[in-house]
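With one protein chain withheld, the remaining protein chains of the complex are depicted in position.
On to subunit A.
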Amino acid sequence: MSGGDDMAVWMQARANERASGLHRGDKTSRTITSFSHPLSAALSAPRKSNPWVEILNDGGYRSDGRRQYELRDISIDLAQQGTADGSAVLTHGLTQVLVTVFGPREAKMRSQTLHDRAVLNVEVNVLPFSTGERRRRARADRRMLELAATIKTTFEPVVQTGLYPRSEIDVFVHVLQQDGGLLQTCINATTLALATAGIPLLDFVCAVSGGVHATSPMLDLTTLEENDLPHVTVAVMPRTNKVTLVTLETRLHVDRFGEIFKLACEAGQTIHKEMRRAVKSRTSALITAMGGGLGHGPGADVLERDIVMDDVHTNDDF
């Protein structure tokens, strides 16, 4: 917790330092020379909804020090969790989501199976300590059911369920930490978990959230920004640029919506690059581990390796 607080202090200090114009345009400087009180920065800016923190200040910086179209840090962990067939932990800024996938496997209830394809079940579990305010949600909470239904409809056309009739694919989403952009993180993590489980997909699904502050569009909103701005979440399939999900729960002008929609589709490509990199490095690590077993050991000279390892690096498509 001291780490989190330190980071919050440091980020606030950086934001204030930039807002006061000390290091304008100087990307290399990282030292913090002064820590001005947030009130002084707020007093210098014109109209803002929250008197203590500005959404976007005159220098073009947001409350956490990012620029308008800058996405938060993404870190992906594809290590195995428990006995799940596929799992992924995606940390997008301060929002952390763990998704585990089981399947395709025999359905728990035969009555719910379909004769020609697999059934995709999504369950969302928001842990009570994920937000600043502890809230113990019942399993059938409406918001969680809505989130689960949204994820399910996003992935139904993408997962090749026709290959597995009368079976079930279970996706369990656990929200470990929330700081805005929950739906986008859940969708990205689900894509990675399905890929790790070896379930055939038509393409990756990359989601990004965006909002509009006055007339300036912004990408990847934190909780602070989501509470104040109208925001939209867009999920794209990057290779074909097809959109599988657009959600908007607040009011937004049609022109503004067009801008932010285009931006979000482009941002989906950036996230796609990160996800591909993570999956490739995980796959090559696994292949090296397998290759190590085949090439060494007592039966090595007898066993012929018929897999060409170079395919991992030269093959561009997935």
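The rule we apply is simple: contacts are C-beta pairs under 8 Å (C-beta built on N, C-alpha and C of every residue); 3 or more make two chains touch, one makes a residue touch a chain; residues count from 1.
Just so it is clear, contacts and distances are computed from a predicted model.
**Student:** Not counting the visible chains, the remaining one has a UniProt entry; which protein name from "Colon cancer-associated protein mic1", "Cytochrome c oxidase subunit 2", "Ribosomal RNA-processing protein 42" or "Putative septum site-determining protein MinD" does it give?
**Tutor:** Options "Colon cancer-associated protein mic1", "Cytochrome c oxidase subunit 2", "Ribosomal RNA-processing protein 42" or "Putative septum site-determining protein MinD" narrow down to "Ribosomal RNA-processing protein 42" for the missing chain.
**Student:** Considering the whole complex, which of A:100, A:209 or A:233 touches the chain not shown?
**Tutor:** Looking across A:100, A:209 or A:233, the contact with the absent chain belongs to A:100.
**Student:** Pick out which of A:66, A:92 or A:174 touches the chain that's been left out of the picture.
**Tutor:** Of the listed residues, the one touching the omitted chain is A:174.
**Student:** Could you list which residues of subunit A touch the chain missing from the display?
**Tutor:** On the side of subunit A, residues 1-6, 9, 30, 79-84, 87, 94, 98, 100, 102, 108, 123, 125, 127-132, 134, 136, 139, 170, 172, 174, 176-177, 285, 289 touch the unshown chain.
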